[in-house]
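Written below as structure tokens is the structure these notes are about.
One chain of protein is taken out of this complex; the other chains stay put.
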Amino acid sequence: MPKAINILSAALLALLLALSGCSSKDTIKIGAATYTETKIMAAIYKELIENRTDLKVDVIPDLLSNSMILKSMGRDDIDIALMYSGVIFNNFFPVKQTTDRESVLQQAQEGFDRHYNLKWFDPLGWENTYALTVREDVAKEKGFNNVSDLQNYQSEMEFGVDSSWMERKQDGYPAFIKHYDFNFQKAYSMDVNLVYEAAASKNVDVVLAYSTDPRLIEYKLKTLKDDKRFFPPYDASMVARNEILEAHPELNEIIDELTGKIDEETITRLNYEVDINNRSERDVAREFLQQKGLLKK
Amino acid sequence: MKILQDYFEFLQLRLPDIAARSGEHLMIVGLAVFLGCLVAITTGIILTRMKEGPISGLVFGIVNIFQTIPTIALLAMLLPLLGIGLKPAVFALFLYSLLPLLRNTYSGIKEVDQGVIESARGIGYSSMQRLWKIEMPLALPFILSGIRLTTVYIISWTTLAALIGAGGLGDLIIAGMANNDNFLIFTGTISAIILALVVDFILGFITRKNSEQSQQAN
């Protein structure tokens, strides 16, 4: 036998063997987006599910958008993912405009069940939304806790926001100052990654940030409560395909174990470990579960 | 038929966007290839002026390693050094353009008949004159085909620049993926292929014209 044929047939054989060994049915696939907290939650549930069951879990991170994740769930490429209640306003199905937390959640739970055959679990406990933040020392000195506490000072304050929010008509800057009846001295638009440093270095007094970004801790910034409810709620929940829950009913209980257990402070701290302390999501997830005593031997 | 009609409407709506992305795309490619020509052709000439030895081996070895490194790995590794956006994209693609350009310049000049060079020396041409009047014109078809080859591939690779925020047609593909918009993915793809084919055709045409001229001159 000439060498060429030998190599070719060996390659063919290896291919067939490998392909036949690859299709395992009992693998749960958890999707995650490009930002850290979705990857941390995916890693946490991977550890948790593999700890409680014989199922194998694959994490599929860095997916481009929530729409892409939800579409992949529709074609069974992803079984479980982290979602935020406010995504319902991205044209998935007809919705009622509101900023009421309960109502948005309820619409998400009913809508995704009906239109996408997905189970939207009860919230994990934190919200990742736009948040007005000020330096901690300023907040302490002036007694700022709520956004409306800025009322007496805002006309002398400078406001740093990310450029896309500045342009948005319905829920952007113009609507915001109208809602709170504010009139900032000046509003600067910049890349969202720059606002944290801008506030810390006293270039601006107030910035619009993402509420669970660890740089809020890094730069000692305080989040003010959106007391007049301008921003749509973004309650984080796990979402799973109804079919996978029917096939493995024990997943219901496992996913629910963390319901209501992770507040904003906790997730920000976990984000901090990954983003600022440069640890892997897997390490951070394991440590979190061990601290909570959730990993059974 | 409905889908064609939809697509046509989509094209009309997004045409400015597509044109802008194509423009960015061409600019990145143009800058990278231009810088590549500048550096590779000069280096190629210098290498032919030296004795074959460790230095040319080293230069080719390094340039070959650039060629081997996965595109996204190279783009990513340049991020911490050059920041996000156009700079790392142009620089990475410039590194990729070096090997074909350098190889073709080098072998193009080396291929020139020694007899021709000797007779040029005989009639008193200086080294510079030999280079500009004899060697470069004779090596030009090689260099042009190197430019053609590298440009076509760089047009294809430039789509990856969108992953590090440099824009270009890759933006359309990524936006299409993110928003489940198949028209966008399709448009980004077709635009990049058409761009590559058109540039290939134009550069091929120039190469042919050039060789016809030099044949007439002979």
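Chains here go by letter, A and B, matching the order in which they are written, and residues are numbered from 1 within each.
Everything that follows uses one rule, which is that a contact is a pair of C-beta atoms (placed from the backbone, for glycine too) under 8 Å apart; a residue touches a chain by one contact, two chains touch by 3 or more.
Keep in mind that, in the parts below, contacts and distances are computed from a predicted model.
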Listed names "YibE/F family protein", "ABC transporter permease", "ANTAR domain-containing protein" or "Sulfite reductase", with the criterion being the UniProt name of the chain not displayed: "ABC transporter permease"
Selected from B:107, B:129, B:145 or B:189 as touching the chain missing from the view: B:189
Option from B:11, B:58 or B:77 whose C-beta touches the chain left out: B:77
Residue of A:28, A:49 or A:78 in touch with the missing chain, whole complex considered: A:78
Missing-chain contacts mapped onto chain B: 64-65, 68-74, 76-77, 79-80, 152-153, 155-160, 162-164, 169-170, 173-174, 176-177, 182, 185-186, 188-189, 192-193, 196-197
In chain A, positions touching the absent partner: 2-5, 8, 11-12, 14-15, 18-19, 22, 31, 34-36, 39, 60-63, 72, 75-78, 193, 274-275, 278-280, 282-283
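Note that only the chains that are shown with their structure count from here on.
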Chain A-touching residues of chain B, taken from the complex the two chains share: 174, 177-180
Contacting residues of chain A [partner chain B, same complex]: 64-65, 67-68, 71
